[in-house]
Structure formats: structure tokens, C-alpha cells
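Every protein chain except one is present and positioned as in the full complex.
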């Protein structure tokens, strides 16, 4: 073999020890991108897939046509929900470190996406989250205790002990079951939206995947089916720059944005500042309106940054600069909304600190309650009998037999 | 359920009984599309994915910047090869009707694509054909007898009786084994090209799929990997307007061209008149040069029409107008090249008719030879022993045992 | 009562269910305007509209994946995969999602998808149109797997599959779409009108999943099989001139162990046959189950007659197919054992 090679290997802009470098990110100024009517044909708004819709400028002032109709109360509630998500994450991260739960994944730095979209969509709209959308569960009112009990696989676990932490669902709140398999929820969302259209209902569907997951087949299937049937669905790509150790270039992000992935099928793409709650809200509302009007799918790329490790099993210091997040030009979504509210006079550092304290206490109270339902190491434990339920709608004879076998064995050993 | 629905169902422009209508096809005039340098960045040539590169105009005159450097001898050879492909198809179609082979698929109307691309690529370039690329086998010198023997599953069958008709390969000629599974060859081509780049070789790969097959996962995988690694590969979509009974709208072709499918990954797309041998040749050369220069993949959409039934199992009169092909605005590739050659004075109707006769005889002679190696119903038959070969590199004991078992059974019954 | 072939019976099941339950919809390649490459959905789009009988892109994973979402939204999708050989791009959605959705969500979400796919050889389909991949599904927890051997069963079982809130993989042996087949390709084709299994009620009826059928009764031997091989096995039994129980498993998962047990305890001898290749095939589970349940009654080793451990070859279709001669040879071996 000759050493000569033209195989292109994507290179991140910085590795451990290097200075962070986000010059590869193309940014628009806040307010710079025009807001077309939501029924504009896809072919006339291809720029939205390359530009970056931003509302909050560097001083936290809302700018331009995309400024959404949100009251101060709504904005304060959004801030509260983002902070709550962050406090929840921090508490659960700690629980994992303490050996109380087996695994955890934070959404640090990406909170604006779930909270804004949760606010922009209607309760009847169905959501198909990824594992980094805990904010959707929170904004849709899932109790923290329920979320914690899922992570604890305890007696109150909604999943009855069957899933690793963070694989939540909330049927009542129209939140689909999170899968451990990447991107599989994408065609589900499209199918759900197709059914909504078949039934003539107004509800739309929305799904989330990460940048890395766009390489999976289900991403392609979903886009194809959404385009063919003009399904009322919002397909979100949360581009947090990293999969596990590979940056978004390994998902094909080096040359075009992820928002552009559907253009070849006639699916409009919108690239939005994912750390700008106002922008995400506005873009989501736009896409939802488009879908409800019969305008079909929209692909939204949220440009953000994974502030923490991929999961509690990961150590990002092995593959990216430690301080990369600090250098991220779109900042921290919590700080940006806070700055906006402080600027507009409705919020202060003191109030913010007080809110943080209040939420910390709230989360700690929830945790205290959750562990009363059991942890991995102590307290009540789920009845092992449920292991054999729900494989089928009714427990078939062979599973009943296996259940009895196990119970007999357990009795014997007691 | 309410009858109300917004589910969009793609509708072909005409059904049996309707007048054919190709107004949905956007066409450029011959010579109208500029030819950029083959190293132009993808972002600057997105128009090529929407325009239609054409060289031969309605009078058969070659026009514009894409006129390739082909001698008259080469053009005459191309015409001969297209005609040979067509005669071969006709003969094999008849063989199927006569019960001599179990199945067949013609490439009627699509001959220019395989012949032009076979001429434009280098012998060391690896081809990953679909089942409708028999022209590639012919232009690369596979003997008709070999092709026929494959279809006959007889004693000279290159596949040793294991494949249905038309699943050829030609290792020496760098033609990969045709698969019955749609689109699976696409990632193979990309992988092959990656290996070429790893080894630092000049060879490129090329793969073909139909419009309908673009919906498969492998299409997406191939595009993603080709874009990420900038693999030296030409990815062809032969858009013959129909899958089996569904038109190209069911593969997402209603809003954008298939050539546009890679734009979101930064893969340049070129939409070409697939019935214009000169245009296909020119575009292929352009893409090959681009790949060899390290410019990575190109997606070529060949706009053509499936002149015949999908296969011998199909009856297209059930789902499309009988005379649709006659109305196809890009005509018949054979007639168009013929017209060009007649116009330039190097060819005549008489010569054409004589060539047809000559090739018919040639094909018939080949068929006569092929059947001496056996048919489904008579003549020599493949030794059943080979059924157990080539499952693994070496026949493992369990397969040897099974072979002996079968042979014992056969002896017994004699 | 009508005479129906298996295609008509499948179509009738779909028709009855679409009429009865407005949430039933069909999705698949060429199933709509065209009526399916095997004509199983012929006329249904005209009758029920384009929004209930839906032509799909050529993307098996997308068909199954979107069907799951459709099912979660309260409809009851029947997905057609054009050939069982092409179900593999949909395997991830079946294995990782469809089969485990109810379980992983603590029983709160489910999707009642039925996946229909023509399977099996004997139609000169070569290695890509002849496969019997049932064993890849029967190992999964959370899906049911069914294969009928007659029009009557096809309709009754398909109706149960569609009505089931569990996902069902429904394999249709295409070699017997038009008539029962005894394994001899040189004999003239027999139509279903000549077979009692071709008598099919036009209206609704269902056959419960999880019940095998003893299609022929005898004392000396138990043959356990399903699909096309039911007919081949019966012909072999007659030709061999022995008295055997021939059991059509029908529902591969859940398996009707009791029926197998009762029979093998009676006969003490057992032969298992299927078209799929032997190693790791569904027959292996049948052997394991029978030997676990009936060990003390067995008077001879359980024999398997199955496809060879090679792909299904085009030219050697009838050498590959586990035909009567191979079954008879095994019957003799079993009966000789003392």
C-alpha cells in the first residue's frame, strides 16, 4: 500500500489543549433574517436553512421580525422552567455519582430548545423526544418525582423498572416513550402526523434527534415519508456540535447545515439559534402554523452546544478542549434569557439567585420524596412479577409459567 | 373518523385512458446550461441540480458547452452498443415468453445511460450496477453468451445457478454483482471508493439506482459516507419516472429533483437528459474528473423513461397510459443518437436498418450457442453439487455432509 | 361460503376488517392504485379511498416505522412488505421499537401493527424471492408470528392479527397462494377449489392466534410443520403409507405446546419440517420444546427436514426444497428406530 491517500477525515476545530475555535459556525446578526409568511413555498425560503434566525442580540435585546408574542410572565415562566431543568439535571447527575442511579444524561446548555418548543406547541400535539429533551417533560408538567422515580427504577417507576434512566414517557401529556436507539422516533412522529392528517385532526407531531443521529436510516425514512405525504410534523435536529467523541462533521455537517438536509425533498429548513429561547419559540410557532395549515413538514436545526459530558459514562476532556463551552458564541441559554429580562427591567440578579435557591430546594424535596419509593440500593423494590407483564397485551401462558418458575426459585432460596 | 383529511397522496399526471402529460418535467434547452469547471465548489453550482444538461437538440444537433470530445467512430460504436443492448433485451424478453428463462427485465429506453457512462469511465473504475444496467456489461465487453447463460442458470452460468436472471457480474471487467435488494450496492460503491482513496489509487467507483430506490436507507448511508469522507464516487439515480406501479412522486420527486438530494450534504447534483448519450457522457466525464481530482462525490440524476414493463411479471397498462413513452419529451435515446449521426452525414437509415439486422443475427447466434449449455427445460444441467460451494471460502464439514446426503438421496431415487 | 384462493382470502380479510373498523388502514409498496404485486389489495383503494389504502415509498424501514406512529395515533395499520426477503431494512424498527414499545413504556404505549409478507420458495425466485425468515422473528419477545397454510386459515388468522393489540408478523407462503402444493413441481397445479381449505366464509370470522391445528390424525408419528410444508408433509405421509398426526403450527409465537405434547405423547415419534434452512431455524425450537416436554415418550430421535444451509438457489430450487422424498426418508429412519 502506498501512503498516498485522498480519504478526507473531518477534523474538529480544536482538540484538548487547543484554544477553542468556533470560526466554522456561520452566524447571522440578531434580527437580520426576515420572517416569511408561514405559507411561503419551500423553494422561496431556502436561505432560512443557511442563515441563523436570532432574536436576542449580544445585549439581550430582542430584534427583528421573529420577535415572538410572549408576555413577560411567559418569559419569566420560561426562565423558571429552564432553571428547573438545569437544577434537575444537576441533582440527578449527583445522584448517579452517589451510586443512587445507574446512569444519567444532562441537557446542560440545551434547555432553551425543549422549554421554548414545549411552550410553542399545543397540548394536543404529540412529541417524540430524544434522551436529551427532559425539558419537554418538565414544561409539560410531568412531576419531578415521576421523572426521578423512572431514573431510580423504583416502585413508582412509570417504566416498571424496564428502562435505563432518562427513558421517560408521559402518555397523558402526549410525550412518547424515549428510546435508547437513536433516531427511531423520527418515523414514528411522521406516522403519527400522517394518522392525524388521515383523521383530519389539527394536531401535529414533533420529533427531536441529535446532529450525530441524522446519519441513521430513520432520519432519511422520516424525511422521505414526511415529504411524500406532506405530513404535519416538525422535525428537529439539535446540533450540539458533538455526538459522543465525534464532532458534527462526522454526520456530514462540514459543508452544509443540518437544516438543509430536507431541501432536496422540498422540505423547508430553518436554522435557529438554539440558545435563544425567543428565536426557538418563534421558529417553532412558524413551523407549527405551517403544518396546521397543510403546509407539511419543516426541519429545524437548533444550533447549540452540549455543555456537559455526553453521559455519566463519558469523559469529554479526552477529545475536546475543557473550556470549549465558554467560547461558544451563542452563550448559555439561561444567561441569555436572564440578561434579556434584566435588561427589560423585569428581573434582577437577586431575584435570579433567589429563584435558583427556591428551585434547588424544590428539586431536593422531590428527590427526598422519590427515594422513599426506593433506590437501587435501599428502600422498597419493585415486585419482580412485573417483569413478565406488558410483553404482550395479555400475559401468555408461557410467560405466566416462567413467572411461576422464577417465583418458586425465589421462595426456595429464602 | 371524520372524512376530512390533509394527507397528501401524490398523483401521477396520467392514468390508463388519460392522455399522457409530462408538463411536470422541467426541461432546459439543449446547450442552455453552462459547464462549470469540474473543481467548482458545490455551493456555486446548485443550479445543475435543477436545470437539465442537454447536448442534442430536437434536430439532433449538439449544442453548448457540454458537447463532449467524442469522435464519430466512438459515436457509431455507442449507437451500435445501444442497439445491441436493445436487441439483447428483445431476445431475452422473448426467451422468457417462450418459457426458456424464468424472468427478465429490459432496459428499453434507458440504453444511453449505461453505454455513455461505460464509455466515459476508465476500465479500472469499479461499477456497482442495478438490474437495469445490462448496457454496462455489454459496453465492458461481457460476451452475450455469458449474459444469456446467467439468465438460463445453465452449465456456463457465471452465478452457478444461484441467481435469478439479470443478476450478472463481471469481476475482470470491474462490474460488481447485481443484487435483488434495491439500493444495497450504493454503500458498497462508497466503501470501494473510500478504499481506493485510502490506498491512494486513481480509480473511482460508480453506482446506479432507480428513482424509487432512493427511499431506501442505503441511499442515505451512501450519501452521508460519501460526503463525510469525500469519497471518489459517482452516484447515479436513473429516474425513469416509475418504480413498479408508483411514479417518482412516491419517492419524493414531486417538489425537487433527485439530483438535489445531496445538496444538503454539500454533494453537487447534476440533472442530465438521460436519453442524450452525449450529455450523459459529458456529465459523467465531468463527475469522474472531479472525483479523481479529490473533489469527492457527485450525484447524477438521469431523466429518462422506462419504455417497457417493470419486468416480465408486470403489466403497466394497469397503471399508466399505454402510449406514455411516445409522449415523453426526451424521446428515444437510440433514435436521438441516430438522428444526430444522420444529420452529421455519417449515418443513414439504410445503414441503421442493416446494423439492426446484423445485431439481430449476432444476438440470435449468441442465443443459439447459449442454449447449448442448457435451458430450464432441456440440454445439460448444472451439477447439483455446486449448490453447496461458495457459501464459505471453504466447504465446511456440515455442508459437505449435506451434499453427501442429497447425493445419496438422488442415487437412491435413480 | 365461497371458493377462494389464498390471495382472495387475504383480500377478504382486509376488506371485512376495513369495513368493520374504520381505523384499519393499509400501507405498502404498490398496494394502492395497483392492488399489490400479488393482487392481495386489489380493489381496496377504490373501495376505501386513498387515505386508507396507501402506496408507500420503497423503504421497508420507513413503512414499519411510520406504521408504528400511525398505530400510536389510534389507527390500526396493516403494512405489506412486498417479499419477506425485503423485510430486513425494517428489522430494526420491528426488533427495537415495535416489539418492545409496550414493555418499555410500562404498558402505556403500544402499536397494533400487522406486517404481512409473502414468503417461501418454489416460484423460481432465486435467493432474493424465496426466503422463509420466520426464525428471526420467533426469537423476539413482544411480537407474534403467524403463517397460514390454507385460504380459510389465512382469512381467520389475518383477522385475528389485525384485531390483536400486539404486533403480528404474518407470513403468507406464496407458493400456495393459488393452490395447495404437495412438493412435486412436475404435477399439474391444483386449485384451492379442489381443497376444503378453499371454502371460505365471505363474512367476518376469526381463528385465535396461539392454536395449532391437527390437519390429519394418525398413531405412528407426529409431523409438526406449517405453511406450504403442511401439504408436502401430508402427501409424504400418504405416499409412505403410514398413520401420522400432521400438525399445522399456524401460530409460531405463541406456540400451542399442548397440542404438540398430546400428539407426541401418543405417537412417541416426531418429525419436524420447514422450508427455511435447518441450523437455528424455527424447527430447532420445535425440537427443543418437544424433547423437553415429551422426552420420556420419545422412541426415536426427532428428525428435522429443512432447507439446506445455503441460500435458496435459482437453478436448484427443487433440490433445495425439502420435498416428499426427503420427508419419506426421514419418516423411514424414525419408524425403523427401536
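A, B and C label the chains in the order they appear, each numbered from 1.
Criterion: contacts are C-beta pairs under 8 Å (C-beta built on N, C-alpha and C of every residue); 3 or more make two chains touch, one makes a residue touch a chain.
Since the structure is predicted, the reported quantities are computational estimates derived from the model, not experimental observations.
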**OP:** Using the whole complex, pick out the displayed chains that touch the missing one.
**Re:** A, B, C
**OP:** Would you mind spotting which of A:250, A:325, A:347 or A:373 touches the chain that isn't drawn?
**Re:** A:250
Original post:
Which listed residue (C:15, C:50, C:92 or C:213) would be found touching the missing chain in the intact complex?
Top reply: C:92
Subject >> Candidates A:175, A:215 or A:363 - the one touching the absent chain >> reply: A:215
**OP:** Using the definition of touch stated at the top, determine which of C:43, C:208 or C:301 touches the missing chain.
**Re:** C:301
Subject >> Missing-partner contacts on chain B, residue numbers >> reply: 126, 128, 157-160, 162-163, 167, 169, 171, 176-177, 179, 181, 184, 186-196, 198-199, 205, 217-218, 220-222, 224-225, 228-229, 389-393, 396-398
Subject >> Touch list for chain A against the chain that is not drawn >> reply: 1, 5, 7, 9, 15, 102-103, 153-154, 157, 159-164, 167, 179-182, 212-213, 215-217, 243-246, 250-252, 313, 318-319, 381-382, 384, 387-388, 391, 398-399, 402, 406, 409, 412-413
Subject >> Footprint left on chain C by the chain that the document does not show >> reply: 61, 85, 88-89, 91-92, 95-96, 99-100, 103-104, 127-128, 135-136, 138-139, 141-142, 253, 255, 276-277, 279-285, 287-288, 291-292, 295-296, 298, 300-304, 309-311
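Quick note on the criterion: only the chains that are shown with their structure count from here on.
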Subject >> Remotest chain, chain C as reference, centres from CA atoms >> reply: A
**OP:** Report the inter-chain centroid distance for chain B and chain C in whole angstrom, where each centroid is the mean of the CA atoms.
**Re:** 35
Subject >> Intercentroid distance (Cα basis), chain C paired with chain A, Å >> reply: 41
Subject >> Multi-partner residues of chain A (at least 2 other chains) >> reply: 194, 198-199, 217, 220-221, 224, 228-229
**OP:** Would you pick out the residues of chain C that each touch at least 2 other chains?
**Re:** 51, 54, 56-57, 59, 61-62, 89
